[in-house]
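With one protein chain removed, the remaining protein chains of the complex are shown where they sit.
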Amino acid sequence: MASPHPNGPRPARLTAGSIGLYAFLVVAALFFLLPLYTMVVTSLKTMDEIRLGQIFALPATLDFSAWATAWSGACMGTVCVGIRAGFWNSVAITVPSVALSVFIGAINGYALSLWRPRGSSLLFGLLMAGGLIPYQIFLYPMVRAMANINLYNSVPGIVLVHVIFGLPLVTLLFRNYFVSVPEELCKAARVDGAGFWRIFFEIMLPMAVPMVVVVSMLQFTGIWNDFLLGLVFAGRDNLPMTVQLNNIVNTTMGERTYNVNMAATILTALVPLAIYFLSGRWFVRGIAAGAVKG
Amino acid sequence: MHPKRKRNLAATVALLPTWFAAIVVYIGTMVWSIRLSFTDSTLFPSSNYVGFAQYAKLFSSSKWIASLQNVLVFGVLYVAGCLALGFLLAAALDRKVRFESAFRTIFLYPYAMSFVVTGLIWQWMLNPTFGIQASIRSLGWESFVFDWVVNRDMAIYALVLAGVWQGAGLVMVIALAGMRGIEGEQWKAAQIDGIPVWRIYVSIILPQLGPALAAAGMLLAMGVIKTYDIVVAMTNGGPGSSTEVPAKFIMDNLFGRQNLGLATAGATVLVLGVIAAVAPFRYAMHMRNRPRGAA
């Protein structure tokens, strides 16, 4: 047991404190994991099995038919084509929205922090205020305006809306990044004869690649997960996955097929989850940077 | 041309699209909406001004009042829940635990998913016929009740549960980043002084995380005012009006009931709500950032 003459490293002890600590962490982990687990097992069960009311039980056999149905046969109201169309719509909406908003936001952040032309702080203030205001106040006039320029209910239309409403966050993140870049770098480049665009493309953008990745991931998840704007601006033929998912689950006629619902839910969550699990720390960095705005 | 203006020309031009978005889209559409709220517009905008009639109608609508009450209850519990759980998780992870990054990944993943997904998952978990309630009852506890999504009095708490499940990870990340940023020597000093660990977190760490936690709370509070997707997916406002929220009330009147004037009045009230929520925070930041002595 305990050495009468203390010598060498102190023996590790299992204290009540550390047991409590791990107990808390494990219980918390179960709370966070349970819904994911439930979702996965439900999607692999047959409806008969689900009706047993054993939501946490593992499926008797692995049955992937619900996934197939969710992807290509689930019904929204009377149309039964699955969530596949929504997936491709979301891709078509998200990719250009992310590319454009990140590009414009990077230029904004660079111009607002390192060049500060007249009115910069006003513009930045307007953007930040705009980012806080609930979309509902913009919606109706936006719909009318988009209709006037023939972009309402179209992919370019919803992309434009995402870019506009994405600017505050993206600009903020890039501004905060470029503010931390030494101003001397810009001065050195000016002594070397480079101008606004050359400094941006040849020095600042290559430097900001990690930031571009972080912001892109953040924007990608944000836009992929959007429901409201897609619902209002995309139009029936271009509805994003989230909207179609909600339609599949909540506007079913007849019996609810919970296994198909859960399979569709997983499919919808899959892209952001994949980004999250694959990128790990980058994603964390992004939301931490986005959260600590001042 | 004067050199300064010439030099900044490119920067000014580069910012033009954003100026357009800020002035035309943000300010322009907001002014337009606010103007509509003073008219008797229904399906189409009208220019028949009716003063504050839409606002009077709004605040005599039991559904709107219920929405406000709901969002208040939801907001307070959701923000408090996320902050408390998030801080606890961060403090636990800060104790140099094994598998820290695995735990962190688990606590944060819900934040990567959409509100619609979150709402649907919890709708299913709480399904009284096949969900947790049925499972527990089949274990022999016949009287077990966990029917929050279909119970008028409890449905709003179901939303809180789902919301905290999704948002606590965000607070954890912010709080943990803050804790890691605190000088390690403070820990050493406190250990020399023999201060218990929990006391260090409460009296030394928590006060220093104040600004970070306030920012996180602010972010969550902004989300509360915009709460829409999760309600639509999880309860669609029901049962009855027990989970109606202002953002959904506005959307329903904007696109479902074709009641433009009322919807824009509601949206205007929401904007005022945001200003009321943000102003004290910004003021505090402003006072804090002020150089000392410049009273």
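Points worth noting:
For reference, chains read A and B in written order, and residue numbers begin at 1 within each chain.
Going forward, a residue touches a chain if its C-beta (ideal position, glycine included) is under 8 Å from a C-beta of that chain, and two chains touch if they have at least 3 such contacts.
Everything below uses one rule, namely that contacts and distances are computed from a predicted model.
One chain of the complex is hidden; its UniProt record names it "Multiple sugar transport system ATP-binding protein", one of "Helicase", "Succinate dehydrogenase/fumarate reductase iron-sulfur subunit", "Amino acid ABC transporter membrane protein 1 (PAAT family)" or "Multiple sugar transport system ATP-binding protein".
Among A:V27, A:L58 or A:A188, the one in contact with the hidden chain is A:A188. Within the full complex, the residue among A:P9, A:P206 or A:G254 touching the omitted chain is A:P206. Where chain A meets the missing chain, the touching residues are 182, 184-185, 187-194, 198, 202-203, 206-207, 209.
In this section, only the chains that are shown with their structure count from here on.
The residues of chain B lying in touch with chain A in their complex are 8, 10-12, 14-15, 17-19, 21-23, 25-30, 32-34, 36, 45, 85, 88-89, 92-93, 95, 97, 101, 103-117, 120-125, 127, 129-132, 134-135, 137-138, 165, 169-170, 173-174, 177, 197, 212, 215-216, 219, 222, 225-226, 228-229, 232-233, 236, 247, 250-251, 254-255, 260, 263-264, 266-268, 270-271, 274, 278, 285. By the touch criterion stated above, chain A contacts chain B in their complex at residues 17, 21-22, 24-25, 28-29, 31-36, 38-39, 42, 50-57, 104, 107-108, 111-112, 115-120, 123, 126-127, 129-130, 132-142, 144-145, 164, 167, 171, 195-197, 221, 224-228, 232, 242-243, 245-246, 249-250, 258, 261-262, 265, 268-269, 272-273, 275-277, 280, 283-284, 287-288, 291-294.
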